[in-house]
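Questions regarding the structure given below will be posed in turn.
Removed: one protein chain of the complex. Kept in place: all other protein chains.
Right, subunit A next:
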Amino acid sequence: MTILQTENLSKHFGKVKALKSVSMDVREGEVFGFIGPNGSGKSTTIRILLGMLSPTGGEATVFGMDAKNQAVDIHKRIAYVPGEVNLWPNLTGGEVIDLLMSFHGVKNEGRKKELIRDFQFDPSKKCRAYSKGNRQKVALIAALAIEPDLYIFDEPTSGLDPLMERTFQKYVKDARAEGKSVLLSSHILSEVEQLCDRVGIIRDGEIIETGSLTDLRHLTRTNLYVETSHTLENLEQWEGVHAVEQEEAGWSFQVDTEKMDTVMAELSTFGIRKIESAPPTLEDLFMRHYEGSGGGEE
């Protein structure tokens, strides 16, 4: 079942076209990773989903309800953590957590205490004294204590240390195990790889790729290094071969995963003496999509 859906969503700020056409969906019980370079429109999409911005065109629905007009009903079932958490300098962290929870009518003291302990958070300080990471913890603890049906996280761990990041990942996995849905925007690839069932890649206000990680890996390239007894010629003109570079004794290049078979067959006719391959990393996948955003190649 689809929990959250956008269809041809566009958003213009004056002349700036922040979103051109964003279509995506998050299904029940999955963790959906939302990735893309800086300024590609992730936060804008999320703000529309939260009813804070009205889209210029297209539609955004959550639980089948209109994101803007039925915001209050939607918000009863979601929790949101922004990337940049600003708090009231005169209130303490503990007060803010309670405040946010009571806006939801939630009074889950046990779970709150557990979260405060797990995130090693000191709730007695005034908010102006908290570091960026600690401010983020306030929002995370409140969101996780609310236990909604859908979590929306916009770069929730950008200020957390690795240990706390792990704590966060544990809670997301628990939530998923309980059948909750999660929309997670992140720049931390290992986090996305660990947590997400599916990812959507956005660039320049358009979704350019959606699918499970295994699906997307098909789109990546394998790094190869070969030395052959016969001289390799015109390698760069082979189909599915990229980034060819001559080394001292051989060649290194990249091969499209789906062309691997034909390339290998061809290579073997040259008498392979040595071959090294490096598996495609998620990094490669992302880099390919991130590079040249803002009017570069591709």
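Going forward, contacts are C-beta pairs under 8 Å (C-beta built on N, C-alpha and C of every residue); 3 or more make two chains touch, one makes a residue touch a chain; residues count from 1.
Rule of thumb we're sticking to: contacts and distances are computed from a predicted model.
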{"item": "Protein name, per the UniProt record, of whichever chain is missing from view (\"GTPase, G3E family\", \"ABC-2 type transport system permease protein\", \"2-oxoglutarate ferredoxin oxidoreductase subunit beta\" or \"Succinate dehydrogenase / fumarate reductase iron-sulfur subunit\")", "value": "\"ABC-2 type transport system permease protein\""}
{"item": "Sole residue of A:Lys42, A:His104 or A:Arg176 that reaches the chain not shown, by the stated touch rule", "value": "A:His104"}
{"item": "Among A:Glu7, A:Glu59, A:Glu95 or A:Glu266, residue touching the chain not depicted", "value": "A:Glu95"}
{"item": "Contacting the left-out chain in the complete assembly, out of A:Asn86, A:Thr214, A:Gln237 or A:Thr269", "value": "A:Asn86"}
{"item": "Touching residues on subunit A - with respect to the absent chain", "value": "47, 50-54, 71-73, 75-76, 78-80, 82, 84-92, 94-105, 123-126, 128-129, 139, 152"}
